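With one protein chain removed, the remaining protein chains of the complex are shown where they sit.
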Amino acid sequence: MLDVGRHPNIELMAYTEVEKVEGEAGDFRVTVRRKARYVDEDKCTGCGACAEKCPTIVPDAFNQGLGTRKAIYSWFAQGIPSTHTIDPDHCRQLNGKKCGICKKTCQADAINFEQEDRIIEVGVGAIIAATGYDVFDPSKIPEYRYREIPNVVTAIEFERLLSASGPTGGHLHRPSDLAVEAEIDALEKKARKSEKALKRFEEKYGESSSEFFEKYERGEYQDDDRKKWADKFKEHLGTVKPLETLKRKAEGFTVAKRLAFIQCVGSRDFRFYPFCSGYCCMHSVKEAIIAHEHEPETTSTIFGMDIRAVGKGFEEYKIRGGNQSGISYVRARVAEITEGENHNPIVTYEDTRERVVKSVEFDMVILATACAPGKEAPELARILGVELNEFGFFKTDRAQPLDTTRPGIFTCGCAHSPMDIPESVAQASGAAARAAQVLIESQMREAS
Amino acid sequence: MTQNVKKKVKELLESGKIKGFLGLCQKNGHIGPHLFCDPDDLESMVLGDEERPGDSRYPLNKLLIHIARSYPDETFGVLVRGCDERGLKTLYTWNQLNPDKVIPVGVACPQELADACECLRPYPEEFVEGERAEERSSASVTKISGLDVKDRFTSWMKEFARCIKCYGCRDICPMCFCNECSLEAEELIHTGELPPEIPIFHLVRAVHMAGRCIDCGLCNEVCPADIPLRTLYKKVADIIDEEFNYRPGYSEGKSPLNILGSAAEE
Amino acid sequence: MGDCHYLYGNVATEKRVRFLKKLLAFSGIEEERLRCKWVSSAEASEFVEEMQDFTETLRALGPSPLKQAGAQRAA
Partner (left out) sequence: MNEKRKEKTEQPDDLRIGVFICDCGSNIAGHLDCSAVTEYAASLPGVVFAKENLYTCSEAGITEIQKAISEHELNRVVVASCSPRTHQPLFQSSCAEAGMNPYLFEMVNIRDQCSWVHMQEHAEATEKAKELVRMGVAKAAFLEPQKDIEASLLSRVLVIGGGVAGLSAAEALADMALEVILVEKEPKAGGLLNQINQLVPEGVKAAEYVERIIESVNSKSNVTVHLGTEVKAIAGYIGNYEITLQRGEGEAIQEKVGCIVVATGAVPLEPAGLYGYDGERVITQMQLEEQLLNGQFKAQRVVMIQCAGARVPGREYCSRICCMIAVKNAALIKDQDPEAQVHILYRDIQMYGTEKERMLWDARGKGVRFDVYDPEKPPEVKDGQVLFEQPIVGTKRQIPCDLVVLSTPLVAREGASALSQLLRIPMDQNGFFLEAHAKLRPLDFATDGVFLCGSARYPATVAEARSQGLGVASRVATVLFKDKLVTSALVAEIDPETCVGCLGCLDMCPYGAIEFVPEKGICEVNTILCKGCGCCAATCPSQSATLKGFKPKQLLSQIRAI
């Protein structure tokens, strides 16, 4: 990534969308919208001082909403360019409130609240659509109760939970527990606030709130100010009691150790995507192995119709996961997930060997979701003037597997079809070669 | 006790299989290395036992490197004990001798020597003289390992403090075939100090012995300060064996430390 | 194979460290003073954890015997 950012022949336009494409292979004119960052790219050094001081906390989409970021942010730490961006939906200043803290903090004078979207036309010889894919939304499958049971997560959410740079620093805290901890934090904040208020009364009247309240209940005090105190105290108790319950509960929290991975969520499924996404089996195996590395007591069960370990070294990796990382592979299509005690998901499936229906409790269930075609692919296809295939990916043919239906426009990676990283990288090089051929051909035409 | 060796060498020389035989001879009461080139000149040949078995040993394989360099096309015979043979094998591995140009003639060490050396294999694969003595493990290493970490440090520092930096250990070592020695690199070891920067000086050498030392013990014999270097290097060899299942002179090829890729775990 | 930028560098280092730890221990220098752990550039928190833990370990061990020996010699 850094290499791309530094390459003299690459002009990187992040936070930019394509609006119009005219011309033909060898001579395209592309209109793009460079969205306002409210930060001057030439001046920003990516130092992050602004984000540190920004008072507005926003759920972090990069961490699948599991963590938070500020209203001025960089998408993720190693991202390029390191230029920060102000999120116009959340920035106080841009929403008419008084703030501007980032502008005061920035020593490079890079913040510019007046910045506007810029429409730019660029001339290019060839175009490569590498817009990737979208994660299938498993809440479309009601029997898996995604979003209803907190400890049922998608593979990509799980990836962030497992990541050392993720919201939990790589420790497998369960989302239900994280929610409780967040609630504890909120209640503690509230309790501190009400404590402060009570303290003022206590100082004023020289007795402790609980002593006062006993007397108040007996009807010893009637004045308005004392009533306020009593109300405040009741409110405080209303905060502290559930807080203590929650805290006791949180003491029992451990990391998730019994994991279930459910394959083909939305894929190989006539209701949604009939195809196999190809990479999810290995992704689940990898996640199970990493979880085991973090916490050696972890066991994982991978439920799938077939385990498709079709790449170089994959089958070996899969076997190693079984032998060394506590993974069992179960050939089954999971019928239903229900919620048991302690927010534990219960997986119901048919054990085809024993020919019985089983229900097994886990700490967490990970859904290996389908590689869905990009939601915005149809719009991009329209702009580019190319066709999509029946599944919603960019259409190609076998003779020129990287060519779209319009000459000079190519595609690769999961915008082309679901595939794993090595295949994507190989295709990307292939698309580059096809693009180079177009450019060289048009140069030669010009020269002759 | 030298009849069989003499017979074998005579045979080799007469058949022209070897240009010369590097062994030991006794002259004027002294035992020293000698290159025997004439089959009729084997009278003075000895095995190096002056007063006790093996008390006059020389790094013959190291000397052979120099002879072989001067006569790259010739084949030479060389007298080997168990350790010398391990040395030869390791020198082949490190491209310092060509196995096709060396014919070892083996002698097995007597038990007394095997005991003194705590030798894991006091005999070469093939030998014409002597009998296979019993193998010994290293009590000296066990002894130091038994100390607690502070005492280990103190004891080594006491030993190293006697060092007079004579480089005897290096000069005699058949595995020290470098032209320029790291122990003489000024940026690594400061000059003009006695003892040399300890324990750095000795640990640097110990690191260089990893995957190389074949436990001949000449360093220990030659050290004027009686530093138990052999014990240190025996431990070095044990570590490499424990961690990588490799012991120079016993195992094939180079040590996993000196080849790419992850080491075999078992 | 490791994930070293230079292909096998991390593996080579790991092997050496395994050896060195044991050599240090035998020479009377606590092997906990040497540590090798693979942390990628994306694993900031792991790195921090490791470094803090290592610092704690070193503090608990006290000054290196080498330093003490050096001080004695200088005196």
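Observations on the structure shown:
Every chain is named by a letter (A, B and C) in the order it is written, and numbering of its residues begins at 1.
The definition used in the following text is that contacts are C-beta pairs under 8 Å (C-beta built on N, C-alpha and C of every residue); 3 or more make two chains touch, one makes a residue touch a chain.
Note that the coordinates shown come from a computational prediction; the quantities given were computed from them, not determined experimentally.
The undisplayed chain touches these shown chains across the complete complex, A, B, C. Contact with the undisplayed chain is limited, among A:Met13, A:Ile101, A:Val240 or A:Val310, to A:Val310.
Residue-wise, the contact with the chain that is not shown comes from A:Arg268, picked out of A:Arg268, A:His292 or A:His343. Across the entire complex, the residue among B:Asp73, B:Asp148, B:Glu187 or B:Glu252 in touch with the chain not shown is B:Glu187.
Touching the omitted chain from chain C are residues 6-9, 12, 16, 48, 70, 74. Hidden from this view is one chain, which touches chain A at 2, 6, 45, 47-49, 105-108, 268, 274-278, 306-316, 319, 331, 352-353, 355, 389, 391, 393, 398-399, 401-402, 417-419, 421-423, 425-434, 436-437, 440-441, 444.
Mapped onto chain B, the interface with the missing chain covers residues 69, 94-96, 177-182, 185, 187-188, 190, 208, 254, 258-260.
By definition in this document, only the chains that are shown with their structure count from here on.
The mean-CA centres of chain A and chain C are about 36 angstrom from one another, to the nearest whole unit. Note: centroid distance chain B to chain C, computed from Cα atoms, is 32 Å. Centroid to centroid, with C-alpha atoms defining each point, chain A and chain B lie 62 Å apart. Annotation for chain B: no residues touch 2 or more other chains. Shown for chain A are the residues that touch two or more other chains, of which there are none. By the touch rule above, chain C contacts chain B in their complex via residues 1-2, 8, 11-12, 14-16, 18-20, 22-23, 25-30, 65-66, 69.
Of all residues in chain B, only 144-145, 147, 149-157, 198-199, 203, 206-207, 210, 232, 235-236, 239-240, 242-244, 256-257, 260-263 touch chain C in the complex they form.
Residues of chain A touching chain C in their complex: 77-78, 163-165, 169-170.
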